[in-house]
Structures are given as C-alpha cells and as structure tokens.
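As you look at this complex, bear in mind that one protein chain is not there, while each of the others sits in place.
So, chain A:
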Amino acid sequence: MNRYLKLVHMEIYRFRIVLLVLMGITALCQMSALIWMLKKALSDLRGEHPEAGAYFSPIPLRISFEWAMFNTQMWFIIPVLLCISVLSLYVFFIWYRDWIGRNAFIYRLLMLPTARRNIYLAKITALLLFVLSIVSFQLALLPVLELVIRLVVPAELRADSHIIDIISSNQALVELIPRQFEQFFYMYGAGAVIVAAVFTAILLERSYRRLGILYGLLYLSGCGLVVASPILLFGTNESVIYLYPTEIYLMLLLLFLLVASASVWLGMRLIAKKITV
C-alpha cells in the first residue's frame, strides 16, 4: 500500500470513534423521534389521546413513511447540524491536533520518507470520506427507519412511500442529498474548495505564526472576493445583467476551480518548504 493510502487510513483511524459516535447519535435521534411520533399518531388515530394531533400535521387515515418524515423534521435537522458542526471544527483540529500537546506528532509526519503533499492530500481525502460516510450512513438508515415503521404501525394503517418522496418531505435530507448528481457534485465540490482554502490559511498560520494569522485571513477574504466577484460585478438583478445565465455559471465554475487550484498549490508548497515546527 502506498504511503498516501496509509496516511488516509491513519487519519480515518484517528477519527473513527468520533465518526461512530456521530452516526450513533444520528441513528438514536431519528429512530427515537420516529417511534415517539408514530406512537402518538397511532394513539390519536385510535382516539386514545386526541390532543396528540396538535404536534403534527393532520394525521392521514393511513400513515406513510413520507408523512412520518415530514413530521420529524427537527430530529433529522439536529443531528445533521451536529455532524456539520463537528466536521467543520475538525477541519481545523485535523491540523492543530498534530501540533498541540506534549508529543507533537507533526515532527514525525514531516519526517516520513514520502512527499509532504501526501500529508495534505491524506487530510483532505479523510475529511471528504468522513462527509461521504455520514451521508451514506444517513441513506442506509432510511430502510432501517422504514422497518421501524413496519414494526410499529399495523399494516392496515400503513401506506407505502417512494424513496424520492421520503427524501423530499424532509428539509434536512433535501439539503444533504440533492436529487440530481450535478447538484450533489456542485454542493460537495464547493465544500471541498472551502476546506482547501481553510487548509491553506491554517498552513499560512503554521508557517508564519502571528503574521500568518493575518496572511490566512487575507487569503480567505481574497478567495471569498474571487468567488463572489460575479455577484459584486453584475449584481443579482437578472434583467440588467448582459451575460447569459450559462456564462455566469461557467464564470463561477472557473473561479471556484481557480480558488481550488491556488489553495492546493499554495498549501502543498507551504507544507513542503515553509512549515515550521
């Protein structure tokens, strides 16, 4: 196995417990919210607790997965937000954890007999894999949640739902799993570009320390300005923009590619030539 893959493996191994805890919290939140909501809805349908209906949208005669998803929005959004927050913090911690503490691991990483760009690439690959594994876990959880519905709701009170309708009925899933691959690619691609820019800012700080904080902030502001430049130049009023939407879209794509290339190039250069421990 080449050293890049070994480094990716190591980064995943170091984060495995947090990743499993996040998945556990997601499953627990969503499953318990679903069971609680289904129980309430069933008792309402049977006329045991008429006030229960106040919590949800009107209960249909037959409960579907789609309806259940629509009525447990919050308990899907909370774990999703938690995962996003933890992963966002880890974008910083994935670097700083190697510097902090008594035993600075960065010494060892920088002295590995492999190109230093592999350290950078392994960290960004690991983060991408964490995001994708959480999204995959969420998708894999859906059939389990459907099984929960089958177990809790009797067949005569249950209606079938299509997977697309299930995802569309829940705002968290709509954002997390876009319906078209193109949208998925753009959304997660933009996320990867932001991570690359932040990595470069962190490496600027690690290379130039106090002055590096300023360089990092300036770099991030510069990246923000570059990708926002079409909006700054042309505004948002489509009727007065003399470019076709496809042209603006192409321009944005190129600007994102420019920021991604600049960030990766600069990041790799910093870790190879300028980093200091």
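Here are a few things to note about the model shown:
Simple rule for what comes next: a contact is a pair of C-beta atoms (placed from the backbone, for glycine too) under 8 Å apart; a residue touches a chain by one contact, two chains touch by 3 or more; residues count from 1.
Note that in this section contacts and distances are computed from a predicted model.
With the options "Cytochrome d ubiquinol oxidase subunit I", "ABC-2 type transport system ATP-binding protein", "Nitrate/sulfonate/bicarbonate ABC transporter ATPase" or "Serine phosphatase RsbU, regulator of sigma subunit" in hand, the undepicted chain maps to the protein name "ABC-2 type transport system ATP-binding protein" (source: UniProt). In the complete complex, the residue from A:Trp36, A:Phe105 or A:Tyr249 that touches the missing chain is A:Phe105.
Taking the complete complex into account, residues 3, 6, 10, 14, 97, 101-108, 110-116, 273-277 of chain A touch the chain not shown.
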